[in-house]
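Below is the structure I would like to discuss, written out as structure tokens.
All protein chains of the complex are present and in place, except for one that has been dropped.
Note that the chains are named A and B in the order they appear, and that numbering of residues resets to 1 at the start of each chain.
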Amino acid sequence: MSDDWFHLLNTISIAFFAISGALVAYEEEVDSFGVVVLAVITAVGGGTLRDVLLDQPIFWIAKPDYLYSTYGAIIVTVILIRLNSGISNRLMIGFDAFGLALYNVIGIEKALINETGMGVAITLGTVTAIFGGLMRDVIARKVPLVMRCELYATACIAGGLVYAGLLYAGAPYLWCIAASLVTTISLRLGALKWGWRVPIFKKDIP
Amino acid sequence: MSDDWFHLLNTISIAFFAISGALVAYEEEVDSFGVVVLAVITAVGGGTLRDVLLDQPIFWIAKPDYLYSTYGAIIVTVILIRLNSGISNRLMIGFDAFGLALYNVIGIEKALINETGMGVAITLGTVTAIFGGLMRDVIARKVPLVMRCELYATACIAGGLVYAGLLYAGAPYLWCIAASLVTTISLRLGALKWGWRVPIFKKDIP
Partner (left out) sequence: MSDDWFHLLNTISIAFFAISGALVAYEEEVDSFGVVVLAVITAVGGGTLRDVLLDQPIFWIAKPDYLYSTYGAIIVTVILIRLNSGISNRLMIGFDAFGLALYNVIGIEKALINETGMGVAITLGTVTAIFGGLMRDVIARKVPLVMRCELYATACIAGGLVYAGLLYAGAPYLWCIAASLVTTISLRLGALKWGWRVPIFKKDIP
């Protein structure tokens, strides 16, 4: 993946997560700069963990542009929320789905560039994709999306496996990325719309 | 900032946060060394994150003195709590405010020494100032202070902006530090005493 593509996808995924963080802050009615803090943690949390684990410079410290686009996304979100008060929780989950899929692919790419194996790369993609939203939900004291029965981690891991399969089959990078994104987003949105589930444990509720 | 000043401010801020952690542990009635663990995480959590993000040696591993002063502060706090059973929640929030202001300035300073820009430095100051108390509240399952409507992140960011403004205006270091501390602490304590708020979102509660 060229640097330009990496930069573009990273910026978009950060914006999606920043929006999801600002929407959660709206739900919880936090103070004004508390919105900014929750949105920033959601947006850069996963990528920060990724860079710490790979022992790379933290992306938003090395290139502050990422931080400034995060602030831009937050300000636009706050203005739009104030203009449209009927923001639904579904919208937040939609933005979260797009951020999740993008962060997943970026995490896998960056791990492979740093010469980890594919198993580590898929694990790192999933963990870093989940991490920002997980911190958002923990801080806001909501049930983390990953703990609900709605194909959350499953969608990430499926996206990673599709990426790995196409890469081993010799497909060009952009195809791998696109197929992984489509897999994760469609599983995630399908789970929300039609209630798709892959339960491991079925408890008999008496 | 000379090393001695840095050392002194760092030790004081760690002691404040250690005290706030021990007070929360007292509220929650944890077991004896659980108090120590919660207080240690609160005291060194933010600074540890700061050093990880800046890729510097972790301060309490490089200089164990910091760890031993943390233990000292915890032991003194535990003894004082046992002598005075009427400890209020307000006291905890007061110690938290002083720790917050100091950690904020130290984070900004250390970021600038490591040659980040001012935007990154203010972000890092706020995030690392908030982080220890955030972990304390998450572990103790309390509503994090940053999620309440009481100028928490706002006070940090205002302190950072005052620091940056005075620095650009050419004021000496100690003035920048002092003005930032006064700003953060007075906003925070004012919010607690007189209910100052800067709401972004106003929901009509039907």
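Keep in mind that, in the parts below, a contact is a pair of C-beta atoms (placed from the backbone, for glycine too) under 8 Å apart; a residue touches a chain by one contact, two chains touch by 3 or more.
In this text, all values refer to a predicted model and were calculated from it rather than measured experimentally.
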| item | value |
| --- | --- |
| Selected from B:A140, B:L161, B:A178 or B:L192 as touching the chain missing from the view | B:A140 |
| Residue among A:V120, A:A171 or A:L192 that touches the chain left out of view | A:V120 |
| Sole residue of A:I12, A:L53, A:L91 or A:A171 that reaches the chain not shown, by the stated touch rule | A:L53 |
| Which of B:I58, B:V76, B:M118 or B:A171 contacts the chain that the document leaves out | B:I58 |
| Full-complex contact with the absent chain, from A:V78, A:I93, A:L151 or A:L167 | A:L151 |
| Residues from subunit B at the interface with the omitted partner, ascending | 25-26, 28-38, 40-41, 48, 52, 57-58, 60-61, 64, 67-68, 78, 81-82, 85, 138-141 |
| Subunit A residues that touch the omitted chain in the full complex | 52-55, 116-117, 119-120, 123-124, 126-127, 130, 134, 138, 143-144, 146-154, 156-157, 197-201, 203 |
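Methods note: only the chains that are shown with their structure count from here on.
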| item | value |
| --- | --- |
| Superposing rotation of subunit A relative to subunit B, computed on C-alpha atoms, to nearest 5° | 120 |
| Whole-Å separation of chain centres (CA-atom averages), subunit A against subunit B | 29 |
